[in-house]
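My structure is below; once you've seen it, I'll send some questions.
For this view, one protein chain was removed and the others were kept in their places.
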Amino acid sequence: MSTRTKEILVVAIVAALFLIFYLRKVFGAPPVLFPGTVSILVVSVIGLSLLWILIRTLAGRYVERRVVFLYVGIAVTLPLFMTLSQKVSVAPEVQGVFSSFEKLSAGSKVLVSFDYDPPSAPELQPMAEACLYYCFEHDLKVIIMGLWPQGPMQANLALQKVLNDERISQKNLQYGVDYVNLGFQAGNEFVIQRMGSEFRSMFPADFRGTPYEEIPLVTNIRNFSNIDYSFNIGSGYPGTREWVQIAVDRYGLKLGAGNTAVQTTEMYPYLRAGQLAGIVGGMSGAAEFEFLTKWIGNATKFMLAQSVAHMIVISFVIIGNVAFFVGRRTRERKS
Amino acid sequence: MDHFALWLAAFFTLGIYSFLYKDNPWYKLCEAIFVGISAGYWVVTLFWDNFHGKFWVHKFEDWWLWIGAALGVLMLMRLFPKIGWISRWALAFIVGATSGLWMMNYFSSNIMRQVQDAVLPLFGTGFEASFGAILANIVVAVGTIAGLVYFFFSKEHKGVFGGTARVGILFLMVTFGASFGYTVMGRMSLLIGRIDFLFSDWLGLIR
Amino acid sequence: MRRLIPLAITFVVGTVLIVSVFTPPLENIERTFTLFFDIIAVFAFFLGGGNLLRVHISKLRRRKQDWGFSVVTIVGFLGMLMIGLFKLGGSGNIAAPVDETGSLFYIIFDAVLVPLQSTMYSLLAFFVASASYRAFRAKNREATLLLIAAFVILLGRTPFGTMVSGWIPEWLSIAQIPNLAIWIMNSPNLAGQRAILIGIGLGVISMSLRLILGIERSYLGDDNA
Partner (left out) sequence: MPLTCPTASGGSRSIRNLKPLQFIVCALLVVGSLGQVNAQSDSTILFDSAMNALAPVTSLLAADHKYDNGERIDLSWIPSIDDQPVNGKITGYGVYRLTNAGNPALIADLPSGSSTFSDDNVEPGSDYSYYIVARSAYESAVSVRTAPLSPQREWLNLNRGFLFLIAALISAAVIYFVQSAKRGKKLFVRKISGLEAIDDAVGRATEMGRPVLFIPGIHDMDDVQTLAALTILGRVSRTIADYDTKIFMPVARSLVMTAARETIKASYQAAGRPDAYSDDMVSYVTDEQFGYVAAVDGLMVREKPATVFLLGSFFAESLILAETGNSVGAIQIAGTARPAQLPFFIAACDFTLIGEELFAASAYLAGEPRQLGSLKGQDVGKAVAMVVIVVGALAATLGEAWDISFMQNIYHWLSSVFSSN
């Protein structure tokens, strides 16, 4: 069989599989989950095959980059099907965010700012969902806003998911009474600044166009002094830094932050200085937060994928170095 | 999402990933669509935002905007080979504006600001800094100086000077290695997002 | 003469912008010039878009290899252009922004461009892995440092880093990999970044001066053209 025929065959088989899977979904079949033993088996197979690559490399047969691609793909895909329960040890900064939530009594008002867009969603969306779930479950009132244009849309996606959860849907929460989405407002840190004196000046209406004073939840909210706690989910500018510098430092808002992994280190100084109640950082932080809020969502699911992918990269760095030293030895022997 | 949009998105996603194996017609099709539609998208956006929003709307109250438009027309003169040289005036304007603007911006943000941040007491005020902090301060100071020495163009990298320059390269290498390692995790989560789309939103295989 | 006028324009415009930093009455000129630039860029698009069409039409006419894909590009480009310029398939309100939610322009952006963009972006995950595999090798002293720094940071960001270095006693906690990773980010990394930034600043000053003073004029073409 020529390579071309083989390729066409593979594409055809994969396409057929996808079609079957899709029909399966359309007819309402449940998702697939590997049982624990299968998961362990899969991880061991991946590990052993890496070992095999290492041995091949020691023997002087190097892998090409498409093999690396394949491994990255596998490392990210297969863990999504797994149920390996990783031991969750909650970091103190995540606990800090959660403890502040725990201290709130029913009816407290929580401001959640969505300052990110879809590229950061894999890391941040789980935090948003867990936060909303916890608030709704404990009868906290949620006020949503965004300093990024696509933030409030991400909020709506999260709301949709959380509100459809059976634990929440039975509560029959009312828009405008139990939660509200004020939408996006351009102006970066100046929005926060103006909110310090008057929310309404920045959000004359919510994202649906309902005037501020007609929304029961917020009619009595004038500025930050009426907010009991705030959670900022941000991936850059404007984001956590601006919230800390203006809302926390000047107006005394109590703030917790959810950030991407890349951004987290920049925020630690604020945590140490006590300006932040805590930080939920990256996928691992999100997984810990999900564990605390008992909302087992995407971060817990994605966490394993990210760790495995990371380990794959580390393994290939090691294999690459082995390849280099083996290559040098053979070159030296030749000369 | 309805079926069509899901399949469309999946078609594009898999088409782009197929490039990792090798170039193929599927990828070429995705590429052709991507280029055509995105170029159209940008013309439209530029037209409404820049031409309409910044020029046409204000064309009467801000007369000087016509200078910009005139320069734009000069640019179009390239279409006529005889007087094509006149488009260089517009080019000259852009080059002058860019260099004048960025010269001072880079000067204050890259030089003044960085030098200001580098001038720090190594031991803290009244020796209050911890051993770790002192070590860190010294490393930062030495690294900055050595890095700058590496960039010297007009002196040969020999002797003590050359040694310092080599230390500078080492610092730069640590910088690059660290920044690279730092971004790996974020890049992985981008891929996880796409894979999750394929297997969860599209195929419904995972929760 | 053909050469002198452009050089004079560059000189005057550049100088005015530098002076404006120190002269409050001129401080708006930066914004004005940026506006000019945006307007010129729109005109230039006739050249760019025209070129895109020309390239693909000529491929089509000569029936060059893969000319079918050129048809797709042309159709996509012109289609998007029509939809956007005439606001086809929108709410019918001509004053509405072109990308209002629900308009055809927005739907195409959402259904075609967004998946393409994010998939292309996510290719980075694969390339980060293949580049690490190939580049992080202890070939010499510099490459070894690159490797060590990258490796420590990589390990420091996984639970594995805590596991392998957890035995290190508290008084040497700096040597624990997660702490070491943070230290590298905050110290040697900061030094390197700072040296690079200062260098860039000086490089820009020197190049801008060369351009403004007309020492560098390669972009202006030849005298006899």
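In order of appearance the chains are A, B and C, and numbering begins at 1 in each one.
Simple rule for what comes next: a residue touches a chain if its C-beta (ideal position, glycine included) is under 8 Å from a C-beta of that chain, and two chains touch if they have at least 3 such contacts.
Everything numeric here is computed off the predicted structure, so don't read it as measured data.
S.K.: In the complete complex, the chain left out here touches which of the visible ones?
M.R.: A, B, C
S.K.: Who touches the missing chain here, B:Gly53, B:Gly124 or B:Gly163?
M.R.: B:Gly124
S.K.: Of the residues listed, C:Ala131, C:Ile168 or C:Ile182, which one is in contact with the missing chain?
M.R.: In the full complex, the listed residue that touches the missing chain is C:Ala131.
S.K.: Which of these, C:Ile5, C:Leu47 or C:Leu85, touches the one chain of the complex that we don't see?
M.R.: Going through C:Ile5, C:Leu47 or C:Leu85 one by one, C:Leu47 is the residue touching the chain not shown.
S.K.: Residue by residue, what part of chain A touches the chain that was omitted?
M.R.: Residues 65, 196-198, 201, 223, 251 of chain A touch the chain absent from view.
S.K.: Which parts of chain C face the unshown chain closely enough to count as touching?
M.R.: 21-25, 27-28, 34, 37, 40-41, 44-49, 51-52, 55, 113, 116-117, 120-121, 123-124, 127-128, 130-132, 134-136, 146, 193, 196-200, 202-211, 213, 215-216, 218-222, 224-225
S.K.: Of the residues in chain B, which ones touch the absent chain?
M.R.: Counting over the whole complex, chain B touches the hidden chain at residues 16, 19, 22-23, 27-28, 30-31, 34-35, 38-39, 41-42, 46, 75, 78, 87-88, 91, 94-95, 97-99, 101-102, 104, 106-109, 111-113, 115-116, 118-127, 141, 144-145, 148-149, 151-157, 172-173, 175-177, 179-180, 183.
Simple rule for what comes next: only the chains that are shown with their structure count from here on.
S.K.: With contacts counted as defined, which of the two, B-C or A-B, has more C-beta pairs across the interface?
M.R.: B-C
S.K.: Compute the distance, rounded to whole Å, between the mean C-alpha positions of chain A and chain B.
M.R.: So the centroids are 25 Å from each other.
S.K.: So, what's the distance in Å between the C-alpha centres of chain C and chain B?
M.R.: 3
S.K.: What parts of chain B, by residue number, touch at least two of the other chains?
M.R.: 17, 20, 182-185, 188, 190-191, 193
S.K.: If a residue has to touch 2 or more other chains to count, which residues of chain A qualify?
M.R.: Chain A, residues with two or more chain partners: 69, 72-73, 76, 118-119, 261, 309-310, 313.
S.K.: If you look only at chain A, which of its residues touch chain C in the complex?
M.R.: 65, 68-69, 71-73, 76, 118-119, 261, 265, 284, 307, 309-314, 316-317, 319-321, 323-325
S.K.: State the interface residues of chain C toward chain A in the complex, per the touch definition above.
M.R.: The touching residues are 114, 118, 121, 125-126, 128-130, 132-134, 136-139, 147, 150-151, 154-155, 157-160, 182, 185.
S.K.: What residues of chain C sit close enough to touch chain B in their complex?
M.R.: Contact set of chain C toward chain B: 2, 5-7, 9-18, 21, 30, 32-47, 49, 52, 66, 69-70, 72-81, 83-85, 97-99, 105, 108-109, 111-116, 118-126, 128, 132, 136, 141-143, 145-154, 157, 174, 183-202, 204-205, 207-209, 211-212, 219-221, 225.
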